[in-house]
Each structure stands twice: as structure tokens, then as C-alpha cells.
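Worksheet: one structure, shown below.
In this view, the complex is presented without one of its protein chains, the others remaining in place.
Going in written order, the chains are labelled A, B and C, and every chain counts its residues from 1.
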Amino acid sequence: MTSNMLPFIVIAPVLLGLLMLSMPKRLNWWIFFLLNIVLAGVIFTLKSKGAMSFTFQWTLFGTGKVVQKLGVTPLGWFFLAISSAATLLFSMFSLDFNDKKHSTAIAPLWLMLVGATNGIFLSQDWISFFISWELMSWTSLFIIGHGKTSSFKAGIYYYALSFFGTMAMMAGIWLLFHRTGSWEISSGVLKTAQDLSSHRGFALTVLSLFTVAFLAKSALFPFHMWPQMAHAEAPDDFSAYLSGIMIKYGVYGLLLFIVPVFALTPRGTIKSISGVPWPMYILAVMSALTSVIGTVMAIFTNDMKKLMAWSTVANVGYIGVGLATGTSLGYAAAMFHTVNHMMFKGGIFASLAAVKYRTGEREMHRLGGLAYVMPITFFTFLLGIIAAAGIPPLSGFNSKWMIFQALFEKKMVFVATALFFASTGAFLYLFRGLHTIFLGQLSPRFRNVKEAPPLMSLSMIVLMILMLAAGIFPGLVTGRFNDILVAAGLNPIKTTLYSMTGSTTSINSTLVASVFALAVGVVFFLFVIGGRKRRVKMMDNYTCGEDPLDWNVGPDRYHYGYDFYQPIKGLFSWMPLGVVEKGYNALGRFMERLGNLVTSISADGTRLGWSFVLGVILIIVIGVVK
Amino acid sequence: MNAYALLGIKLIGVSFGSMAVGLLFMGLGRKVTARIQRRMGPPFYQSFIDVIKCFTKTSITHNFVMDLGIIMALGGLIATAFFIPFANFSILGSSSVVIVLYLMSIGYLGMAMGVSASGNPNATIGISRALALMMGYEIPFVMVIMAMLITYNSSDLLTYAVAQSNGIGSWHIWKYPLGFIAVEIAFQAMVGEAPYDHMIAPAEIASGPMVELSGKYLGIGFLLHAVQLYVETGLIVNLFLGGASSWYVMLVKMFAVYFTTLSINAVMARYRIEQGIRHLWIWAGSFGLLQLIYTRIWG
Amino acid sequence: MNNPVFLFGIGAFALMMIGLYGVLTHKNIFRLILSLGLMETGVNLFIVAASYWDGVRAPILGKIFNVKTADSYADPLPQALVLTSIVIGLGVTALALALMIKYREGTGTLEMEDKREEEVEE
Partner (left out) sequence: MKYSIFLIVAPMAMAFLVPFLGHVMPALSKGLSFLTALAGTVLSVFLLITYKTPFTVIMGGWIPPFGINLHVDMLSLLFATVVYGAVTLGIAFQLSSVVVKKPYFYMLILLLLTSLNGMILTGDLFNLFVFMEIAGISSWALIASGNKTAGVRGALQYMVVASLASVAYLAAIAIIYSSTGTLNMAQISGGLREMNSAMAALAVLLILASLFTEMEIFPFNSWVGSAYRGAPSSISGLLSSAVALAGAYAMLRISYIVFGAGMGNIIRFGSFNITSILFWMGVVTVVTGEASAFTQKDAKRMLAWSSVGQMGMILMAIAIASEKSIYGAVFALITHSISKLLLFMIVGRLVSATGTSDWTRWKGIGRKNSILGIFFIIGALGVTGIPLFAGFWGKFTIIGSAFKSTGSSYLGVYIILAATVMEAVYFLRLAHALFEEPERKPGKVNTGIVFWTCTTLLALAVVIIGVFPAPLDRKIKKIPSELRGDNTSGYISTVYKAMGR
């Protein structure tokens, strides 16, 4: 394995993806799967070779000398590894998902996207980073759209915000280049850290430009509304990738550039709130806000994919808070939650895709009772939501716990309160998903629904095992963080295979899991020795044997699912939840008005002369005013 | 004997002990309520009889999710009970309050899953109310806990309990008076007593979650409530009432907490669900917030 | 005031303004073309005026004018410019009139209006 492998894992998927554009759909999915195996294999052997890099130099007059460098940093490798593993699982899932009936033509684009992802995580210079970033943006746009008018609205919304971020990043990259004279990311970090004391305005401008790009990609406030459209409208199997991996690019960016800058800045250089530099405190508040908004919106959503999209937003908020604390604990927590979110949200979206695959429904209240016919899907979803809610034996708890420890360390109790609110709200919407899709009445329409096909089931089972493993043995994941933390200029954290040490206490997740198992054992014993049980059809009990169908009430109406939390809706009416979205829409409308105004000045034949005169006046005004 | 096996046996003891304590409280509670309402009430051991009777009956199930959920529910709560220090002693050596808060949730989740798998809309409505109410009481509760947490820089319940062991003057009631009020209000909702008994609401939704449970399922349901009482009263005692130096003091304090709750329950009517949450947010929430602000800035 | 440059200048400016007024106030294509023609005439006059100065003669060699030295010639270039410009103006006007006729054939009107839904060819 030489360093030539680095460009290979970036370029090969892109080229193969281009080639695949002219191949049949089903074959493409196989190629996609097989290449992902190769890529994952290559990526997992990279680590053992230690630091390696591939450099490519060229010169343009416009850009000066450019040293493009792909290299493996601890952070990059970590993201690369988890993303390639997850991609492998999702591609296995997609193999069965895209059968003859459901097949979409997105495999080539997806493969290009995988190449772009690898590029982002390997880039050591801004040019490569930017190129990969843009490649990722537009390929994902077409995947989200996948030829549906309704989906495309979501896609273009996503792309507009993302492109806005990209443009901000372009500005940031140039400002940084003019300051450092180099395209290298690491020298940019060092220089910006120095500038925070000497040229504060400049450094903050650069930082905020990059932050805009990363926030837009990670759907943090004020860019939090695109996932509910994009995740919901994307192809079902792609939603898992979108939520599991794509939303983490921004997190990666923040960990790559923003957090190290503040880590390298000596204490006291910049005013701090609660022990956190104020820009980072603002980031923390924005992230907390994101998770509160995401939670509240999720509670009142009827579309299952939208619900989970809002849940993704909420979880990214957690990650943002974690890394905004800027401590090693917070940094590690952010990474840990990234991994966990990848697993549990991957699992959840995979199970939703399986449900959609079998039933074709997306509105939750039309479903119900699918647990009884799709047990593997149900268990994936169940473990997913347990992890998402942060309940102990599963992985989500460990990372949430670490995030809270990071907050307690800095005594950021108000941010923590917001997160607790989001965390409690998570139970509401997660249970709602569980109940409305999988529990309650099984509609007769779905009585003959089968379990998901084998490869889909297999990848869901693997995801379940991963979630459990990371939950019971957190050290499997946290053990990898110390290299990354040291590389970012932070102290290592204390962790073993079984336990983690936070600021206020340490926990032993394995112990928690085992006492839980013990308690369940006790109850199971009670359950077994209790009287015998009889299996009765649902209708035979609470409708007293009457069939509601006789009164023209179908079981799907008897299934309490629609507008689940209607009684408490009024409680949230005071929150200005849609205000940002309304702002964007107003901006869009303003632009349309402006466009109409301009075209009406100019396209109306009678105003030709006037436009000329107006132009002359405009020149005079600008010339004289400036 | 192997240390792990010994610990296991102890934990099994704790699990049955917590059930027993909870059932005893329930029995006494029924007596107390009856006396407030000028009735005789059942004997204090009635709950034990009920549970045993339930376990001997034939029960109805609809599907495997129901079994799973109900087992998970009680298992989760018992696991939580392991983490509650009893008489200033924590059997697992540590009892992080964050774990307690989150582990308790698995009990709720299991319960919710089990009963909503029964397919009865009443049960689901009950669950949806319970979860909604959770948003009401969890936030004030957490805020108060965080106030303690930043004072002691520890999230161990045992630390809090030990810190209050110097007589009644060192109790957290005095140190965190606003917090105590907040938690008391939240506690009323936590155990689901009036005015926050939306989840059960016998007259509206036929006891909500319990509606479809029978036989041993109902028995486990009772046990669930029992362990919940144990955990939650234990939590309050450890947080505010100075823990305890001996097991009977602990029990007395725990019952005292429950007694207060019952007394309020006996004389209150039920809020509507959104009124209840609003009430919790406004009163418990503001007290908790004030406590947190006070502690963060001057504490 | 008697300076012909000044008078020419005034005249040129006036012509241009009249033309501009026509362009700004008329929808009729024919009037637009006429107005543009006026403006062009104005600017041609302006070029001639700008290059005139007193005491020089037309730059035509010959005995008729009894020109002795080259110094007293007027600058011949502006006249060339104006001639060129007049020719171009002629071309433009001719083409514009042709377009106008075609426009009239297509729409039946001489009013300049914008129609967005008209058919277009490849």
C-alpha cells in the first residue's frame, strides 16, 4: 500500500462514477457495492502505514504555486474510516433496495460523491478541499432531486444554502491565502490562531466565513431547515447516507479548522464567557438552539422521514455544542456522537427505507403495527431510537454523557438546560415514530407485508451489533480519539475499554449494561414463573370482539397516530420557529421581485431610452459619490 | 465466592427489596388516602396480595412486543434502583445522577412500547400524555440538579447525600430552597399524582396504559409503579433531605416525601394536559431557573 | 456670441436633446427612428463644430482659395469622421426602417411593446 493509494481512493470512484453513467442501473449498484468494499479495505490498511501523503504541485498565474496534498491525519483517517464503513453498509443495503421495481439511477452520482467524501477527509490543502467540497455539493443535489419535481425543490433549497456556504468558504480561503501565502490547512490554522491576538478583526472574519460554510453543510442554526426537506425527499436509501455521513462534513470542518484555532490560542487572548472564547460560546448557543428547534419541529411532524430529519438536526446540535466547548472532552464527545449518530440514524433511516420499500407509505399515521410483521426492521428502529434518545445500554448515551460532562466542566449550565430539553423532547418524537409506524394497530392492508430482503436485513443487523458494541464497550471508539486530540493541540482524555472519565464523574458503561441485563433477567424470571399467557387477537380484547369494520371504522382509523401530540401543540405556539425560514423565503421573494423589476424596466420596449438615461445617471451618481 | 457473583446476589436482593419497599408504600398510601377521605381503606399489605394474585392469573398478550416492552420497563427501573444510594450507601460504588435520569427513561420507553403494542388507543393516549408531561417536569428537575452539580463539581448522588450528613441544618432544603420547591412540584408530576395524573386519568381514558394489561402483565405494571416510587422518593431524599445514616431513617424520609405527595393528590383535581405542562414550566421551571441562576452566579 | 462654434454647439446640443426627448416619449417605432436620426445629426454637427476654429480655410488645395501655407488649413479629419458617421447613420436608418416594416407585417402595429409568449425559432 503506497501513498499512491490516496489519489486512488479519491479519483477512482469519481472516474468510475462517470463511466457508470452509461451503464445499466442494476449493474451499477453491484459496481457501487464492490468498489466500496475495495475502498473500505484500502482505507483500513492506511492507518497501519502511519503518516503518508501524496503531493501534487502545479502553478497557475491566478493562484500562484499550488501544492495539492492528500494525506492521512488522525482526524481525517477517523472520519474516513467511519464513513467508508458506513458507506459499505449502506451500499449493501441499497443493493437490495434498488431492485427492478424501486431502482433509481443514482449509483454513479453516489459513487462520485463517495470519491468527493474521501477527498474532503484526505485534503491537506484548501484547493483540494474546496474542489472535493463542491463536487460533493452538486452530485448530492442531483441525488436528492433524482428526477422528481417535488424532491428537487428540497434539493435546490439544500444546494442554495450549501452554495452560499461554499462561496463564504471561497472568500475565507482567499483571505487566508493572502495572509499566509500558502494553501495549506495546517499553516492556516496556525496563522489564524496568531492573528486572533494581533489582527483580531481579520481572524474573526476568516473564522466566521468558514463557519458559515460548515454550519450550512451541517444544518446548524440558521441553516437548520434544509434537512427536513432534503432528507425527506431524497431517495430512501440515500437518506441514511445523507444523515449519517453528509451532515458530518461541516462537523469535520469545524473540528479541522475552527476548534484547533481556538485550542492553539493562548488563554486570555480573547474574551471568554463561562471559560469558553466568546465566538465559541455563540457557536454553542446556536447549536443548542438548533437542537431545541429540531426537537420541537420533530415532535409535531407527521412525515416519518421529516421527523427523523428534524431529529438529525437536533443531534447535530448536540455535536455542535460538544465541539464548541473546545475542551478535549467536548471534542471527543463531538466525534463520539458523530460516530453514534452515523450508526443509529443510519439504522433508523435504513429501517424507514425498509418500511417504505415494503409498504410505499411515508405518512406515519397510515402505517402501524409493522413490528409484528417486520421484526428485524423493528428491532433496528428500536435500538436506533434507544440510542438516539441516549438511553444507557446503547451508544447514544455514552456520547451524550460526554457532551454533558464537557458542559459541566465549563459550567455551561444554560446551554446544558437547552440540551436536556431537547433530549427529553427526543423521547416524545422517537416514541411517536416507534408507536405510529411499528406498534398499535396493524392495518389489514399490511397484513401480508414481509420482512425486508436479506441484504437489507443483514446490513441492519450489522448496524444493530455496532450500536450495541459501542454502547457496551465505549472504549472501542473513544480509544481512538487521543491521537486526534493530541494532533489538534488538546490533552488526551481518560478512557478504557469499559469506562469513560468525565469532569464530574466517571462511568462504566459495561457495568451499566450488565446490571441492566441482570435486572431484565430478574424480571424475566418473574415473568416466566407468572401465570400462563394466552395470545389473543388485538380486536378481541378492547373492542369486545366487535369488528370495528362493521361500523365502517377501519383499524387504521382506530390506530392513534395522526397528530399525536395535538393536545400540547398550543404550548409551543409562542416559539418563533419558522422565522428563519420565513426570512429566507422573503429573501427569495425579494430577489424575484428585483428580477421582475429589472426585467420590466428593460424588457418593456418603451423604456429603452429611459434605461439608458437611468444608466447615465447611475454612472454619475456612483462616480461623484465615491 | 466470586466477587461478581456476590455483587449479583446483592443486586438481586436490591431488586426485590425495592419492589417490596415500593409495594409497602403503595399500600400505606392507599390507607393514607382513604383516611383523608374518611374511609377505612384496605390493609397496608393489600398491594402485595394484588401483585401475587395478578401473577397467578392467566393473562392475555397480543404479540411479542408487549412481552418485551413490559419486561424492559421493569428491568430498566430496577436497574435504576441499583444506582440510588440507600442510607448513604451505593451498592455499585457510583451513582451518577445523569445515569439515573437516563436509565429511568428506558423504563418509560419499555412501558410505552409494551402497552402501545396492545393496540388500544386509550393506552397510547395515556402514553402520549405521560411523555408530554415528562417535558414538563424533567427540565425543572434537571436545572436543580445542575445547580448542585456545579456546586460540588460532582454528579454523584452519594456526594450530595454525604454533604448533608451534618444534621438537619446542612440539608439541601435550606441551601437550595427554590430548587426544593421546583423539585417538589416536579415530583408530583413524576409520580403521576393529581393534579398531574393525566396518564392514568381513570375517568377519561380508562387508566391509560394499564387498560389492556391483565394477569402478570398487570402485576408487572404494579411492580413498575412500586419501583418507580422507590427510585423517585429515594432520589429526593438523597438530593434534599440529607440522605440517611440508617435504613429505617431512609425509609421514613422516603415515605414522608410520598406522604406529602399523596396529601396533595387527595385534595387536588386534574389539570388539562397542556395546563399541567404550562403550570410545571411556569412554576417549577421558574423556581428551578432562579435557583440555577443564583447558584451559577453567586453559589 | 457671434462665435460660430458656440452657435453650432447650441444647435448640436438642441438637436440631440430634441432627439432624446423623442426617444424617451414615443412608442411608435417610426418616431423612434426619426428621433435617433435627429440625435445623429446633432452629434455630427457637434463634431464639425468642435473642430472648427477661426481664421483657417477649407483644406482643399487649389488656386481658387489662394492658400499659401499649410498652417492655415482647417483640420480635414473631422470631416472625414462626419462623412463616415453619416454613412453609418444612413445604413442604420435603412436597416431600422426595414426592421420596422417587418415588425409591422408581423404584429400589425408600429407600437413597441413587449410580448413574452411569442414563438421563437430554434
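One rule holds for everything that comes next: contacts are C-beta pairs under 8 Å (C-beta built on N, C-alpha and C of every residue); 3 or more make two chains touch, one makes a residue touch a chain.
Remember, predicted model here, so these are calculated numbers, not experimental data.
Participant: Give me the visible chains that the unshown chain touches, in label order.
Facilitator: Over the full assembly, the chain not pictured touches A, C.
Participant: Among A:72, A:141 or A:370, which residue is in contact with the omitted chain in the full complex?
Facilitator: A:141
Participant: Among A:30, A:278, A:525 or A:612, single out the residue that touches the unshown chain.
Facilitator: Candidates A:30, A:278, A:525 or A:612; residue touching the omitted chain: A:612.
Participant: Per the definition of touch given earlier, which of A:99, A:363, A:563 or A:592 contacts the omitted chain?
Facilitator: Missing-chain contact among the listed residues: A:592.
Participant: Suppose we count only contacts with the excluded chain; which residues of subunit C make the list?
Facilitator: The list for subunit C reads 16, 19-20, 23, 29, 32, 36, 39-40, 42-44, 46-47, 50-51, 75, 77-78, 81, 84-85, 88, 91-92, 95-96, 99-100, 102-103, 106-107, 112, 114-116, 118-122.
Participant: Please give every residue of subunit A in contact with the chain that is not shown.
Facilitator: These residues touch the chain not displayed: 21, 58, 60-63, 130-131, 134-135, 138, 141-142, 145, 147-149, 152, 155-156, 159-160, 163-164, 167-168, 170-171, 174-175, 177-178, 591-592, 594-596, 598-599, 601-603, 605, 607-609, 611-612, 614-616, 618-620, 622-624, 626.
The definition used in the following text is that only the chains that are shown with their structure count from here on.
Participant: Looking at every pair of chains, which two share the most C-beta contact pairs?
Facilitator: A-B
Participant: Per the centroid of Cα atoms for each chain, what is the distance between subunit B and subunit C, given in Å?
Facilitator: Result: the chain centres lie 96 Å from each other.
Participant: Return the distance between the CA-based centres of subunit A and subunit C, expressed in whole Å.
Facilitator: About 66 Å, centre to centre.
Participant: Using mean CA coordinates as chain centres, what's the subunit A-subunit B distance in Å?
Facilitator: Between these chains, centre-to-centre, one finds 35 Å.
Participant: Please output the residues of subunit C touching subunit A within their complex, sorted ascending.
Facilitator: 20, 23-24, 27, 112-114, 116
Participant: What residues of subunit B sit close enough to touch subunit A in their complex?
Facilitator: On the subunit B side, the touching residues are 8, 11-12, 15-16, 54-65, 67, 70-72, 74-79, 82, 92, 94, 96, 98-99, 102-103, 105-106, 108-109, 112-113, 116-122, 124-125, 127-129, 131-132, 134-135, 138-139, 142-143, 146-147, 149-150, 153-156, 211-212, 215-217, 219-220, 223, 272-274, 277-278, 281, 289, 292, 296.
Participant: Flag every residue of subunit A that touches subunit C in the complex, lowest number first.
Facilitator: Going through subunit A, the ones touching subunit C are 603-606, 608-610, 613.
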